[in-house]
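The complex appears here minus one protein chain, its other protein chains still in place.
Up next is chain A:
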């Protein structure tokens, strides 16, 4: 078993490389993905090895990136589009929700758009405006798209390859503040046998409270669980991994045991994913719940100036505070 210690960023890079090697129809396109290797270097070295016909520096036009990728996909290619930062996906939003998401449906299954749209998302890097956004609900709300987010290097490596191999259009959300975090990666993990793309996973078992998170917040919740354990509380942390479709079987099973649930995400709470999760858990686990499902989220403001983002983002204290409150009912 070839196991290596990689950062999430390097794991994505390695996964992309594998995908390019394994399927000549895979192409990577985006702004600065070539010589520069992307502003986060996720595509580092790929153009050098696969050429500029397969790793394409595009004009600076997001609608163009996604729109032309639609045509390439119809033509039989498997485009993997990089959107440089979450805040710059909106010029492409029309193409994604009106075109990418609906092609299969409109053509009654005659056309598929096997496209991956990679977006570094979320806060925590002290950036200027438009560089820290949490657009997941917009995409998860759109029928025809699938939305996933990885939270550790192993998943980053496997999930990006699974997403590229999938015939569904997939919005692939990368937790940008975690790009530099390291972990073990089994490079031989066979994709089809590996953990299915659209499944949630219990990343820390526990008995007292179920904590649901995805992407950048998984790490925060694991830290909260460690802290809570010192106070004698065992949190069960579930990494949702897929936001659309949601896989809640593990969550239901967990909440039925713990009787308590806390949902954590960076995006604002209003009409967000937390609302969907709380509603579904309430419907399914009503008689097991000891307290309402609580949400820990960003606030319903535009993303604030970097020097106050620490207060905006859910942190360990706010997660633990919510855990405390579930016991106060």
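FYI, contacts are C-beta pairs under 8 Å (C-beta built on N, C-alpha and C of every residue); 3 or more make two chains touch, one makes a residue touch a chain; residues count from 1.
Quick note on the criterion: contacts and distances are computed from a predicted model.
Trainee: One chain of this complex is missing from the view, so tell me which of "Pyruvate dehydrogenase E1 component alpha subunit", "Maltose/maltodextrin transport system permease protein", "DsbE family thiol:disulfide interchange protein" or "CRISPR-associated exonuclease Cas4" is its UniProt name.
Mentor: Cross-referencing UniProt, the chain left out corresponds to "Pyruvate dehydrogenase E1 component alpha subunit".
Trainee: Determine which one of A:49, A:167 or A:300 touches the chain that has been left out.
Mentor: In the complete complex, the chain left out is touched by residue A:300.
Trainee: One chain isn't shown here. Among A:32, A:168, A:234 or A:284, which residue touches it?
Mentor: A:32
Trainee: In the full complex, which bits of chain A touch the chain not displayed? Write them out.
Mentor: Residues touching the hidden chain, for chain A, are 31-32, 34-37, 39, 53, 57-64, 87-88, 90-91, 126-131, 270, 299-302, 304-309, 311-312, 317-318, 321.
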